[in-house]
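Sharing a structure below in structure tokens format, with a few things to ask.
And now, subunit A:
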Amino acid sequence: MTNSEAAKTQPIVRLEDIYKAFGVTEVLKGVSLSLMPQEVVVLVGPSGTGKSTLLRCVNLLSRPDKGRIWLEELEITAPGVNEDKVRQRVGMVFQEFNLFTHLTALENVMIGMTKVLKMDKRAAHAKALEELERVGLANRADHYPAQLSGGQKQRVAIARALGMDPHVMLFDEPTSALDPELTGEVLAVMQKLAFEGMTMMVVSHEMGFAREVADRVVFMEGGYIVEAGPPEQMFDHPQVDRTRVSQ
Partner candidate 1 sequence: MEFVQKFITTFQFIVEGLWVTIGVTVVALAVGFVLGILAGVARVYGNKFLAGIGTTYSVVVRAVPVIVIIFILFFVISSLVDLTAFWAGSLALGFASGAYQTEIFRGALRSVSGGQMTAASAIGMSRWQAIRHIILPQALRLALPAWGNEATLVLKDSTLVFAVGVPEVLRRAEYVKARTFDPFFAYSVALLLYLALTLVTTQVLRQAENRYRLRL
Partner candidate 2 sequence: MNDFLMFLQDVIPSLLKGTVITLEIAGVSLLLGVVVGLPVGLGRVYGPTWLKRVLGIYTTFFQGTPLLIQLFFVYYGLPAAGITFDRFTAAFLTLGLNSGAYQAEYLRGALQSVSEGQMTAARAIGMSKWQAIRAIILPQALRLVLPAWSNEAISMLKYTAVVYLIAVPDLMGQAKILSSKYFAPIQIYLIVAVFYLVLVGITYFVLRAVEKRAGIPGLTYSPEHGGA
């Protein structure tokens, strides 16, 4: 086996037996899941079943109570791991966009490069413009978040995450806060990313997107993974009744 083949077969993210509770509410009850390079995994299932929490464990915004997580070769749940360094390698997009209110679109994309990656201003400026170009918003660079539509905000948020050159992107219900007519532009950008080979973990209720873009669909319920498989199998021949109902 050559080195590059070994790299191919090593998962980008590996979650092993993850437990998480908020107070007395157990949200995750032993979840294991791996993401291979360039793989797009869509987490589906009823709300409140731990999908978002699982996602937030991958960049340690949520810390699992039990279980281990690897990001490539690094066990990020090991003691002493710098969580800020972990997050630099994991891009995240939120349901509520969370663009920095006081910064323009361009500055939103730049700030992680200059403050976290310590890139110089000029290089960061050029790269940020490229990232905005990638999501089709170079012409909105100087707009403040409040001057953008919801779909545009979310695309800037994607550009902001991409600017950090993440090894994997997490999407936490990226279109749930959008008016239906604005979801298309965001899904199109995500589809383009997937096509370019980005490793992605997506929590979404967009079944059309899951069917078209996902390599694997993971159905979660009650803190467990109930079923997982390629979209055709999941949607057309579900093993568990619930999966069919949710379509």
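The candidates came about this way: all candidates are chains of the complex that A comes from, given by their letters.
Just so we're on the same page, a contact is a pair of C-beta atoms (placed from the backbone, for glycine too) under 8 Å apart; a residue touches a chain by one contact, two chains touch by 3 or more; residues count from 1.
Since we're looking at a predicted model, the values are computed, not measured.
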Selected neighbour of subunit A [touch, this complex] from 1 or 2: 2
Touching residues on subunit A, where the partner in the complex is candidate 2: 59, 61, 84-88, 90-92, 94, 96, 98-102, 111-112, 115-116, 140, 143-150, 152, 157, 160-161, 164
